[in-house]
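Here the complex is missing a single protein chain, while all its other protein chains stay put.
Chain lettering (A, B and C) follows the sequence in which the chains are written, and residue indices restart at 1 in each chain.
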Amino acid sequence: MTINELIRRKDLRMSTENKPYTLKVFIEDTDASGFVYHANYLKYLERARAMLLYHKGISHAQLIQEKKLMFIVKSCEIEYKKPAYFEDDLNVYTDIEEIAGARVKLKQSIVRGTEHLVKANITLACVTVQGRPIRIPPFVETVLKK
Amino acid sequence: MTINELIRRKDLRMSTENKPYTLKVFIEDTDASGFVYHANYLKYLERARAMLLYHKGISHAQLIQEKKLMFIVKSCEIEYKKPAYFEDDLNVYTDIEEIAGARVKLKQSIVRGTEHLVKANITLACVTVQGRPIRIPPFVETVLKK
Amino acid sequence: MTINELIRRKDLRMSTENKPYTLKVFIEDTDASGFVYHANYLKYLERARAMLLYHKGISHAQLIQEKKLMFIVKSCEIEYKKPAYFEDDLNVYTDIEEIAGARVKLKQSIVRGTEHLVKANITLACVTVQGRPIRIPPFVETVLKK
Partner (left out) sequence: MTINELIRRKDLRMSTENKPYTLKVFIEDTDASGFVYHANYLKYLERARAMLLYHKGISHAQLIQEKKLMFIVKSCEIEYKKPAYFEDDLNVYTDIEEIAGARVKLKQSIVRGTEHLVKANITLACVTVQGRPIRIPPFVETVLKK
């Protein structure tokens, strides 16, 4: 392993305290270029956020049904550095940067081995099922800050 | 034009009384094989059914919101004869075969020029928004039979 | 557990010798009806087939790159018995029924707990990357029959 690889690995390790979400690229995710279709990385990012919430004990489905509120994406800045291919094993890292009012800001990255493929800044908003912004409930905020 | 092409054209023309739904294949529809991803043809078929209903004056969105009922797919037999490619112009033909109770049976085909790419037999069911089968309302049945 | 449930469980167990592929339903898989969008079950079925192949030691990506051949879906008969919802945990069972020449016939089912949601008969064809049918290579046939 070269020093550069070591540094990158260290960087990966330090870049998040949360366990990554791992996935394999299926043929459904690719397009005729042979790479993963660019919009599908947003699905990977959302799966990672859903599983993060889920592993912290919060079911988004239950939030919607019982509390009549949900998280929606308000903005997304995404940078595509390198493409992923069919059957690649990917890790998605998610760091919560800030929670304030109805908003959550996150940094996410999609990594193959030691290569950063995608970096994204995501802002979520907590809204009622009718779409009106609403303060994140304290029990959710507490869990997210853990 | 050869006689075979003429016959096929005639066959295409006679195969339906409804105007086809036309679409162009976008990169999102393809996969790493270079062809359209097999599940995406089901999207094309549904778009054609939605537009058929819409052009007959029925809004599926309104059915759901005002009548609390919707059409769902109960079964689908689909045969993939030839693949479609990025930027292909396709026609989707839809024939209503039978309407009975809560069910509608349709024959659909996806055609490029004179080539049949996909053939499908679809059974739809009319259900309440909770998912319970319900007889197709007379005003919808009348419109579908036109 | 009722006797019916026991029988169904037994039926599930006997219905396949292969380990099921398990997945969680993400919001990307659902549509405005609240259920999983009907075409997306075909993605679940293909993921299960891909992982079956993969766990038997065959990489579809490698087949394409090194042997210039791939499996494509020739036909699919799918029956939707009950809907799946956001965050459901699903099992996909896959049984290879027949291998002959360039074709593989499979039976697949998607199950939530003891409920069969979806049943499908799938025919795959082995083709060159140009799309021409080709006999399944003996090493793949041997592995599939294991």
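Methods note: contacts are C-beta pairs under 8 Å (C-beta built on N, C-alpha and C of every residue); 3 or more make two chains touch, one makes a residue touch a chain.
This structure is a prediction, so every number in the text was calculated from the model and none was measured.
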Candidates A:24, A:43, A:56 or A:116 - the one touching the absent chain: A:43
Sites on chain B contacted by the missing partner chain, in the whole complex: 24, 26-28, 43, 46-47, 50-51, 54, 59-61, 64, 85-87
Absent chain, residues of chain C that touch it: 27-28, 30-34, 37, 39, 85-86
Interface with the unshown chain - residue positions in chain A: 32-35, 38-40, 42-43, 46, 64, 70, 72-80, 83, 129, 131
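Everything below uses one rule, namely that only the chains that are shown with their structure count from here on.
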Gap in Å, rounded to a whole number, between the CA centres of chain C and chain A: 27
CA centroid of chain B to CA centroid of chain C, Å: 24
Touching two or more other chains - residues of chain B: 32-34, 39
